[in-house]
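Take a look at this one; I'll ask things after.
Yeah, one chain of the complex is gone here, protein chain that is, but the others are all in their spots.
Going by the order they are written in, the chains are A, B and C; count residues from 1 in each one.
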Amino acid sequence: MDGLHVAVVDIREAKLDIAAALDFVSDPRFGGIASFIGRVREHNLGRIVTGITYDLFEPLALNTFRAIGEKAREKVGEPLKLYIAHAKGDLGIGDPAVIVAAGTPHRDEAFRACRLAIEAVKHEAPIWKQEHYIDGDSAWSEGCSLCEEQREAERAQRHGEADHGHVR
Amino acid sequence: MDGLHVAVVDIREAKLDIAAALDFVSDPRFGGIASFIGRVREHNLGRIVTGITYDLFEPLALNTFRAIGEKAREKVGEPLKLYIAHAKGDLGIGDPAVIVAAGTPHRDEAFRACRLAIEAVKHEAPIWKQEHYIDGDSAWSEGCSLCEEQREAERAQRHGEADHGHVR
Amino acid sequence: MKTRIALYGALREADPSGHVELDVPVGCDIAGLRRLLIQHLQQHTPSIGAGLVERSAFASAEEILHDARSVPEGVELAVLPPVSGG
Partner (left out) sequence: MKTRIALYGALREADPSGHVELDVPVGCDIAGLRRLLIQHLQQHTPSIGAGLVERSAFASAEEILHDARSVPEGVELAVLPPVSGG
């Protein structure tokens, strides 16, 4: 797909580059650019985090990012430029872990493409997060199963929770 | 409100600065940063645009941006950092006209705050856009009335159109 | 009293100076000020239709002033056509 850039970036070689992402999705036809940056934060579930190690199954992650691009194009239509990059390795607090940027003629499509893409990266891409805590302990995060038989049940449960969240 | 930055930037003095916006809304507590950049595009309603002049009633625009910040905090809750900046003067194709960035612990709040803020900037702030066309003609854009008696009717109509759009 | 009104957007074309000055009776409300501005423009800039002023809001530097508000004394106001920022 033209207008799609996907990458896995090893933190030992480079940091994720938001300026490059915004450049890539810019176009004289486009009035709207929506972007999302996911960063390592210093707390999770009440524990002080000192860093996160991201593990990825790279070839399938890149394939998944490309499939997400196709899905975004189907949902919001043409023209669209989309950039998806995820970091790999040992990240510190504040380091960007993921960047998604979407450029389209109007803002609604840009927001929808950006949101759809980051949700899919979080729920569908083979990426794992190991949190390191200030007490020296580490833990792999609980996540979303990619196993089809498990997914439907987990997805239904997740949506149930999200609905409750909105009602509060 | 702490954590809120609002600005009107005269294009003769500076360009809007997305890096500054992202820096401002970053925080060790925050895992999600959503941003929107509105740029001048080369077509509108089938005409070729060569540039846009933005006119602002500055003191009220800044007051409006601050009120938008308060509303965003009410809707998405604490903690939130929000950056709203709009350009003023003669912009060329591709120049950023508006930047909104929102930082929050989780992504849903960041997206919601960013979207709410850009919608309010577009519908509520005293800002006017004069498009210049390749044939030498110029026109002030049709917009949203700030006159209370007119607004309810126009808002109802706008929502009606948006609903139809989603159904297509 | 004299009330100065700054012009923005399409209404800038009403006067190259960027403002108009109207003679406003004491106790006049914003709805009355709107009628006075429409009359003024009919005389001086007939190319600007009354419809644009009817869709415009009046404001101080701090806030929008709705139709029932009194015109404040000694304050420069602004007349704001429908907005199109972003």
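Keep this in mind: a contact is a pair of C-beta atoms (placed from the backbone, for glycine too) under 8 Å apart; a residue touches a chain by one contact, two chains touch by 3 or more.
Quick caveat, the model's predicted, so the values are computed rather than measured.
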The chain left out touches which of the shown chains?
A
Out of A:Y54, A:Y83 or A:F111, which residue would touch the omitted chain in the full complex?
A:Y54
Where the complex has a chain not shown, which of A:V9, A:A34, A:A97 or A:L116 is the residue touching it?
A:A97
Contacts of subunit A with the missing chain: which residues?
38, 54-57, 59-60, 63, 86, 97-98, 118, 121-130, 140-150
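The rule we apply is simple: only the chains that are shown with their structure count from here on.
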I'd like the Å distance between the centres of subunit B and subunit C, where a centre is the mean of that chain's Cα atoms.
25
Between subunit A and subunit C, centroid-to-centroid distance (C-alpha), Å:
49
Among all residues of subunit B, those touching at least two other chains are 38, 118
Counting only residues that touch at least two other chains, what does the list for subunit C look like?
86
